[in-house]
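What follows is a short report on a single structure.
Note that this complex is displayed minus one protein chain, with the remaining chains in position.
The chains carry the letters A, B and C, assigned in the order they are written, with residues numbered from 1 in each.
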């Protein structure tokens, strides 16, 4: 899995800060934009504290993600307030076996060997189908959930906070949690005020929405 | 593949018709709602003709879809203005092999036999992993795109028109086109005015947005 | 202000209940739909308790709203996950003065009289502009925020819960709070399980997201 933050809105924290000021002010947007960073940051901190997160929608982030499974992307694209461009299995010939191995399988040498063999066989079958003239879009029906894919994702900061609440949770599926953790590490560096308390709901809001008493994080 | 229209907004054409009237009228909504069907239908026809389709958003349809592949649903859920509830491969043990076979494969007896063998082997592996204590959410990494899934979908009529434009097109992938055709047949019965000209873009708007000169429907 | 629930998804609680079951089951959607109401209701209660509200998106409600101000609708249409059809001030000639009076003004006889006089004058001006041939879309620039309007709104149950959290709050503006309270009363009658705990965030989640220590509801 590789995650690269390839771009984000310039002034990722100043614009939300000035946006918050604009809603309560007679001052022109241009004048607010000219205020010192520390002033807009302070306002941003205040509105984040109050949960008024609409202003952070003005800040968008684009991530290039590669080496993740189609299981992961099928979950990822369920987040509807976002934009995606994904490697197509209709148009791309995936003749080289590239797949994800879950850690629970890697840990057991014997199972892992079986898994590798199955993957080899699946790709052998995939390539045979292609050779016989079956279009890639149909041959791919044999390809596993584990198959690697690439995807470009753009999300705004508000949706990202929500994404982290759900997907950084210990009850999230391991692969998408790993992705969410990597994405969070990236955005924290460029927008530390916005993502200061970002993470699973228990961390961001102090409450487990699922009341999970069996969670190691909140064993209570 | 099975598609059942399990529910839709009551008065699927009257409400959009009265909605269109409401935008241009002083009359109360309740009085407009009381107008004869033929009057609201006529207005609906007029606004549909003008492409003013916002009023048909008030009409929503819920479909139960089963026996489709995960390839299909990965495409389907990319339609973001809709609501989905899908069978989870994390929580459901899919020990019985249930999968889709593309027609290009079914047509060739030899390939079809190979495909069946591969599926049998994949499921054997999946069940072995489960037996060894691997959680279903990890064992499913070996499961193919072909694996059957169930999904409940709610879309409003405006988004459905867009869905049909893209997915009833001869260039859409065969399985999702089949689904779109079945969905269209269902909604045409209960909302004939709205879906009168529904279908691929070439049919609904008379133009191929992709300028496909190689399309059998519009041979250039 | 008048609010009429003119339509909603049939089986507003059964479909979400079966949707929740479908995600964790091998059973066909049709079979789940055939289960007794009490069984699907129980599952719905469980998932609502866990905050898994995605399934209630399948249930949509359409409200006819009349006699509200344009101040209210300018706020209302900021809720983006919804569908609206509103009386147009471009195309409708609003020659009869119809406007909302805030209670703080009604309470003071003198002010109220002034307010009435201002409204009369504004409408006199509006009608003069129309008479001189100014199009309604320009004459309306003199019309006040108080001007009455009609609007048809369709929202799904999940968005409604969010709407009630924000707009039933004592810190919401009085007119939209009144609307939200009326809408909530309507939907509670037809979907009591879904809206059981609906209301301001302090009620639905037990926490005030704004930490308002000056709120009469939670005097801190």
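Here, a contact is a pair of C-beta atoms (placed from the backbone, for glycine too) under 8 Å apart; a residue touches a chain by one contact, two chains touch by 3 or more.
Since the structure is predicted, the reported quantities are computational estimates derived from the model, not experimental observations.
Among C:50, C:77 or C:185, the one in contact with the hidden chain is C:77.
From the options C:142, C:170, C:190 or C:215, the residue with contact to the unseen chain in the full assembly is C:142. In the complete complex, the hidden chain is touched by one of B:37, B:107 or B:210, namely B:210.
Touch with the hidden chain on the side of chain A covers residues 2, 4, 6-11, 15, 18-20, 22-26, 28-30, 33, 54-55, 57-58, 60, 62, 64-66, 83-88, 91-92, 94, 150-152, 154, 156. Panel shows chain B; residues 49-51, 205, 207, 209-211 of it touch the chain omitted from the view. Seen across the whole complex, the unshown chain contacts chain C at 69-71, 73-74, 77-78, 80-81, 84, 89-90, 99-102, 104-105, 108, 111, 114-115, 118-119, 121-122, 125, 128-129, 132, 134-135, 137-138, 140-146, 173-174.
In the analysis below, only the chains that are shown with their structure count from here on.
Centre-to-centre separation of chain B and chain C, using mean CA positions: 29 Å.
For chain C, no residue reaches two or more other chains under the stated contact definition.
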